[in-house]
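Questions regarding the structure given below will be posed in turn.
Below is a slice of the complex: some chains, not all, each in place.
A and B label the chains in the order they appear, each numbered from 1.
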Amino acid sequence: DESQDTKHDVSPDLENAIETVNAEANTPEVIEPHKELNDDPVPLEIERDGTDVYINMTAQITDIEIEKGYNYKAWTFNGEAPGPLVVVNEGDTIHFTLENKDPAIPHSMDFHAVHTAPDKGFANVEPNEEGTFSYQATKPGVFMYHCGTAPVLSHIANGMHGVIIVQPKDGYPTDHEVEKEYAIIQNEWYKYNDLDDMTNGVPSQVVFSTKALHEGQSNTNGTVTAVKDEPLLAKVGDKVRIYVNNVGPNEVSSFHVVGTVFDDVYIDGNPANHMEGLQTVMLPASGGAVVEFTVKEEGVYPFVTHQFNHAQKGAVGFIKVTAD
Amino acid sequence: DESQDTKHDVSPDLENAIETVNAEANTPEVIEPHKELNDDPVPLEIERDGTDVYINMTAQITDIEIEKGYNYKAWTFNGEAPGPLVVVNEGDTIHFTLENKDPAIPHSMDFHAVHTAPDKGFANVEPNEEGTFSYQATKPGVFMYHCGTAPVLSHIANGMHGVIIVQPKDGYPTDHEVEKEYAIIQNEWYKYNDLDDMTNGVPSQVVFSTKALHEGQSNTNGTVTAVKDEPLLAKVGDKVRIYVNNVGPNEVSSFHVVGTVFDDVYIDGNPANHMEGLQTVMLPASGGAVVEFTVKEEGVYPFVTHQFNHAQKGAVGFIKVTAD
């Protein structure tokens, strides 16, 4: 992206001029109805009645501190970006309600985990309204969800993405070997609400977040330090499982954990798609995986996308391994 | 690409100057011998005699309307871009003739489906000449073909690409489950015949086309609206199969159908490479797949590359599902 690459390409005068304009460009251009908005995050509501699962979520405008001192007035689900982790079981019927608290823009929900006609099941919910939709999650996996309102790129890149895990009815063949498990999401950030930069530029930040799968685990937003400040935890000798999805919006991911090799990988989290001994797993945009690996010594194990320009922009997290 | 990203980066004066130059830049720089050329598309000729298949194709200059009102004077096979779909059987011997109707530039044919020494089997055919080549298609799959004349990037990016399906001798394990099948191709367009933009820029358009596999199906070029204006058709409950290839030239694809999950995927279309339950399939540049999925409700199901900057540039198509 040119604004970040002027150092050697232009004369000093032009460089100064461009830096001035860049400073303006980096000022968030928040749309008028969002200017005073910063809704507090609200917890995900999820209730089960047999195989019927009732999920309530919000679309809302909430500041996310992507880097120290830089707040992005994100378009979010429930005030998080990525949105809250949803976990259901293979075969569940989801009854989903979206409450759109955005006063200005319609939003919607596209769960990659379900079968539905998108023009109905993923339909827009107008500002200050709510909509309810039902569909079944018939396949196990680590699925992306996202707002599907046009222009979709703006809605995803402004923060409306997340992960729904559909747990396999018969589990994974390696379930009994796993001592710790975590959920990790990769996403990119662009210049604020700048569809042109989202379409033609390179990411400003590429980040990881973690979402609590079990009691005591953290929920973080996608920021350049989130999974460094609060590392994932494991004990020497543990087999660790990570449910990972790369929600994009634009880039693919080369997911890698330093200091180990994946014992087992399930592409998109489906137990049928088993691979072994991968150093790095290729994730398409919106692609997921379950990866499992053993940490044999005490210390700090970083994970990255091995597309290192993206690691350089933030996409690094830590796993802290302590003695048993 | 900078010309599409000037809004916030430069002063208004410089912006105006750049816009003026861009307008010129976007004027096709058609080479002199192509200036008055716009050859009508000619149908693919394909004849079979046992396992010998005789295929005649042309290299020709033909206008392709990529976006409403924007004609790209494409370098094509048979006046289509992508070129016509070729379907043969595993084990066939192909006898291929290329008639080069381009008065100025040599062209050639590289079928990814065949075994041959490229300097002989994929050799250049000079302007206004024709060349015949023979080779065998020994592996089943959804293969790219393209002109292999240097600079190859110019020939592919100017339109000389397409798909050859080699049908597996023993079929796919899921053949009996499939009710509808279609062929889809993803390709990118760049500034007209601008090797520098093709090499260092980002795509101007990313598009889908469909090619008729069966009687009554459409043949379209790769344009931003081709598979929206004429959606693929299916009935509620159908299992739909798509043969897909991402011919690039530069970008990988994260192929996804909204509102469903792939039941079965065969990477590169080889029955041995079976995956299940994918939300999105990763296609390298020139990579293919057979993907199968069930559409359970009436409505419109978009498909995209989930690299949403590319969807934003056109890479969206529709599947229209009606009641049985």
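As a working rule, contacts are C-beta pairs under 8 Å (C-beta built on N, C-alpha and C of every residue); 3 or more make two chains touch, one makes a residue touch a chain.
Fair warning: this is a prediction, and the values are worked out from it, not measured in the lab.
Chemist: Out of the whole homomeric complex, 2 chains are present here; how many copies are there altogether?
Modeler: When the whole complex is considered, it contains 3 copies.
Note that in this section only the chains that are shown with their structure count from here on.
Chemist: In whole angstrom, what separates the CA-based centres of chain A and chain B?
Modeler: 31
Chemist: Mind pulling up the chain B residues that touch chain A in the complex?
Modeler: Residues of chain B touching chain A: 1-2, 4-5, 7-11, 14, 202, 252-256, 258-261, 275-282, 294-302, 305-313, 321.
Chemist: Can you list the chain A residues touching chain B in their complex?
Modeler: 1-3, 17-18, 21-22, 24-25, 110, 112-122, 138-141, 143-144, 148, 151-153, 156-157, 191, 194-201, 248-252, 267-268, 270, 272-273, 282-288
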